[in-house]
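The complex appears here minus one protein chain, its other protein chains still in place.
Labels run A and B following the written order; every chain starts at residue 1.
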Amino acid sequence: MAKDFKFRTCPETGLKVHSQADALIKANAVVAVVFLAIGGLFGLLVALTRWPAVHMLDAELFYLALTAHGADVLVFWIIFFEVAVLYFASAILLNARIVLPKIAWLGFILMLVGALMANVAVLQGESSVMFTSYVPMKAAPHFYLGLILFAVGALLAVGIFFGTILTAKKEKTYEGSLPLVTFGALTAAIIAVYTILSGAIILVPTFLWSLDLIPHIDSLTYKLIWWGFGHSSQQINVATHVSIWYATAALLLGAKPLSEKVSRGAFLLYILFLQLASAHHLLVEPGVSSSWKIFNTSYALYLAVLGSLIHGLSVPGAIEAAQRKRGFNKGVFEWLRKAPWGNPAFSSMFLSLVLFGFLGGISGVTMGNEQINLIIHNTIYVPGHFHATVVAGTTLAFMGITYLVVPLIFQREIVMKGLARWQPYLFGLGAAGISLFMMGAGTIGIARRHWDITFSDAPLTVDVPGTAFMMMGLNGVFAIMATIGGAIYVVVVVASILFGAKRDEAACKANPVVTAGGGEAVASYGAEEEHPNLSGTIVLVTLLFVTFVLYYYVNWKFLSEVWPLS
Amino acid sequence: MALTSPEKRIWWNEPLSKIELTWIVIAFLWGLTMFGTMVYWHFTGEQNLSNEAYRIRPEVFAERTEAQAEKYKVREEGDTGIPVVKPPAGSDVYMLARRYEFWPILELEKDKQYRLHLSSMDVQHGFSLQPTNINLQIHPGYEMVLTVKPNKTGEYSVVCNEYCGVAHHAMVGRIYVVDSKK
Partner (left out) sequence: MTDNSGSTNENGDEDIPFMQRLLDNPLLLLVIGVASPMLLYTIWGVVEVALIPLAN
């Protein structure tokens, strides 16, 4: 058992924290934030270029910046942070040690080397192939090698996660079932294994092909397997940020899942079906049958969407129940009005929940219909959609939990609290704006990954509606807002880590970040004892449902107006 | 709480609250409805992507496209030198994508059906027909065959919406749709 492992006891939660877990979480989180800063800057440059009146970068730099943006934020920021979450949800929540910390560090180094290598390749200019690197467009070999090293490192981290939870069970550091948040992280880890395997299956041969060791990679097969990697990694994000929603609600409000069975069942639906949605990217490809498309794009009868809708009730429901127990029981929405909106950890979490559901979720399921995809594929609607999921949803959730990780793991006070308070609103509104305006421009057919919607270099003219120019301009305005929000996050986090006051035991007592009494406040309202009043949550999910149905059928209407084709 | 193990050792047997149960049922039925809508559209809707596709060598596809262009060329587009091709209504029509053009320009008749063949000569391209807004992915080595029936006259642009190289944003083609009497 715990031989000479160093543990500290967290003065706020009473959890035993393994020093290696502390260190690994810190390292991965810091590197994640650095990649967010770099990638976010590229995002701003891209958005300013797509603002027709500004049109900042030249074409070649634009495609380079777009490749770097996708890789740095979507892959490196997100996955480094997720590795930190995996270590948190395993070692820390289970009072356990990290198994084989040396391997965990090896994984970290591989990921870092891989990420740097891929960045160097992109910045050298020979690898502006977008982060999807569709063959037969060829990048420099070290672009693929960087991605492969990164993936191997991430696989090691996932392996350590499994090792840690299994060892914790054996060493009885916890009893009974895994905590729900750890179970959510397990869901993410399982999806990660499929994701990384898919990446390896396709990127290793592609790397060899870039070295001329393999003559040909089939473009359709590449795309199919690549999205097993590219889209599933988005599903890791979903499982992770849903876990973070539960964790934040528990830490800040003492919220407890309405039902362990329902929440875990919803995660099980993710494990079984979420990855099938990789098919969203192949709905207008030649030669793949409609049966395959419909079955996979619908996650087998929308069972994974069912999982998300369940979380969409459980998370706000848990918050509402907890808040009502604490006395905010008036009317339908007092619990929500009296929530800690001034605490960036909470506001991030709740904005993430709402924006992910209303913007990201609805648009994603709608455009993921086999036929509706005909009017959306590769338009800028697509980045609009995933900035709602992965920026307003995942990134904002990760930002929120950082405001708890800094005091609890780095043991530093957050500095510049006034700025931090506004950060989630700026970033959330900015992200919502770029999502909406990109979706709007996409609805009228504007292409994604496109340098010039005036087509001034083209031999033929193209009539582009004036509203498109307006929307791409507004997209630029909101991009600036999102960038400011993102920059504040980076500055506050880095400054807190470097200069924040140390949180010793006294400071934790005087100024706790975790709600005292947490779980007790709402201890067991198991369904058999009492039914919590969830009227506010019912209003929220009804609103979501009605919006969903309306928006869904509006898009069928749009589809029915285009040229008949079969 | 969500951060600790469930309080009850056996939590699976806890009863569901009515609210949760109702929501799960609604969400499940909505999922079935959406699934059903996709299937239903295959039988009743007019916009379904065909599953017809072939493996084809780019040279072969180019030959067929050129042969057709020669046979049915009606004029050239301005001073661009790009042929405008008007194959008979109901026939097979070919358009190829290559860095950085869609070739040739097609002229089709309104409300007539055509079997449109699409393929790429080099990398992947996106076939984005505007302003009607139909978007298809074009792969090298694969020929996609779909039946289209233009429902409005006018000048349509084919914009490449898959990144295909430095001049991707200049890759544009055109399809004219004219009244059948003309």
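FYI, contacts are C-beta pairs under 8 Å (C-beta built on N, C-alpha and C of every residue); 3 or more make two chains touch, one makes a residue touch a chain.
Computed from a predicted model, the values in this text were never measured in an experiment.
Participant: With the missing chain put back, one of A:P52, A:P136, A:G287 or A:P564 would touch it. Which one?
Facilitator: Of the candidates A:P52, A:P136, A:G287 or A:P564, A:G287 is in touch with the missing chain.
Participant: I need the residue numbers on subunit B that touch the omitted chain, in ascending order.
Facilitator: Subunit B touches the chain not shown through residues 4-13, 53-56, 60-61, 142-143.
Participant: I need the residue numbers on subunit A that touch the omitted chain, in ascending order.
Facilitator: Within subunit A, the residues that touch the unshown chain are 162, 165-166, 169, 172, 175-178, 183, 186-187, 189-191, 193-194, 197-198, 218, 220-221, 224-225, 228, 232, 264-265, 268, 271-273, 275-276, 278-279, 282, 286-289, 292, 295-296, 300.
Methods note: only the chains that are shown with their structure count from here on.
Participant: Between subunit A and subunit B, what's the gap in Å when you average each chain's C-alpha atoms?
Facilitator: 29
Participant: Please name which positions on subunit A make contact with subunit B in the complex.
Facilitator: 13, 59-60, 63, 93, 128-130, 134, 136-137, 174-181, 218-220, 223, 246-247, 249-251, 254-263, 282-290, 294, 298, 301-303, 305-306, 309-310, 313-314, 317-318, 365, 369-371, 373-379, 444-445, 447-452, 455, 457-460, 462-463, 465, 518-519, 523-524, 526-528, 531-532, 534, 537-538, 541, 545, 548-549, 552, 556, 558-560, 562-566
Participant: State the interface residues of subunit B toward subunit A in the complex, per the touch definition above.
Facilitator: That would be residues 1-9, 11-12, 14-20, 23-24, 26-28, 30-32, 34-35, 37-39, 41-42, 45-51, 53-54, 77, 80, 82, 101, 118, 122-124, 126, 128-144, 146-151, 155, 157, 159-174 of subunit B.
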